[in-house]
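A single structure is presented below for examination.
Apart from one protein chain that is not included, each protein chain of the complex appears where it belongs.
Let's look at chain A:
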């Protein structure tokens, strides 16, 4: 059965921080509203609306995704949190250790979305000057070492990028589920890396999924959606969005239309082999409720039939 996740805003306020003043005649008891208050609400919305999880994307203009994921996991019982980051953030041992604690705290609900092909300028601003296929070689070592210390008690590794001597987690840090690894990219190196290390390979809507799909890996899809009661209403909302008179995320290559139309579009992707959907829709709380109430019911049944 296909799984559906929402995509969180990169920045925790999601554009929701500004609150216009009330006129004096209206009682206003509002207190300070922190950026993570909004984020917490989006996460709870996803949990209540029946989503499988939420993606905290790697966004250099936004909040740090492991911190976001930790907060989300703490305030949910079933929701999975997918944290997006790139391999340059830490040694693989440290990334694994932070994650091992988050798995302990959350009952194994943390997943990784490793971003390997960063824009070079963005990468340099993160302190990462590695370019080209070397980035995949490093990601390969990163995942190998992270999985190695996770599951072996006396782990030693000597690679081009990383070295570990007599490493490995012991009880009680050991023995948790390793985060499901999400990777992406359509280059030869990207697909080879996914074949070795990914649980989910995440495509863009325009990718040639059938041609590229690495073997033995669940296909994922990142896709903007805008669904309303009927097609006209959806396209009117899309028009307002693109003219900037309504908040939301880019709809490029996304699905726009009635709930049935969008569900049909998603079923097409399910037929092409996609098993995990990262839906993109804003405003976050309202759209999460809307999609959970109206779109997911159309797909749960169909998804079950297709798979």
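Just so we're on the same page, contacts are C-beta pairs under 8 Å (C-beta built on N, C-alpha and C of every residue); 3 or more make two chains touch, one makes a residue touch a chain; residues count from 1.
The criterion applied here is as follows: contacts and distances are computed from a predicted model.
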item: Omitted chain, identified by the protein name its UniProt record gives, among "Alkanesulfonate monooxygenase", "Cytochrome d ubiquinol oxidase subunit I", "Molybdopterin synthase sulfur carrier subunit" or "Spermidine/putrescine import ATP-binding protein PotA"; value: "Alkanesulfonate monooxygenase"
item: Contacting the left-out chain in the complete assembly, out of A:1, A:67 or A:212; value: A:67
item: Contacting the left-out chain in the complete assembly, out of A:12, A:42 or A:238; value: A:12
item: Residue among A:1, A:137, A:173 or A:195 touching the omitted chain; value: A:173
item: Chain A, residues in touch with the chain not shown (by the definition above); value: 11-13, 32, 34-36, 40, 60-64, 66-68, 70-71, 73-75, 77, 85, 88-94, 97-102, 104-107, 121, 124-129, 145, 157, 162-167, 169-173
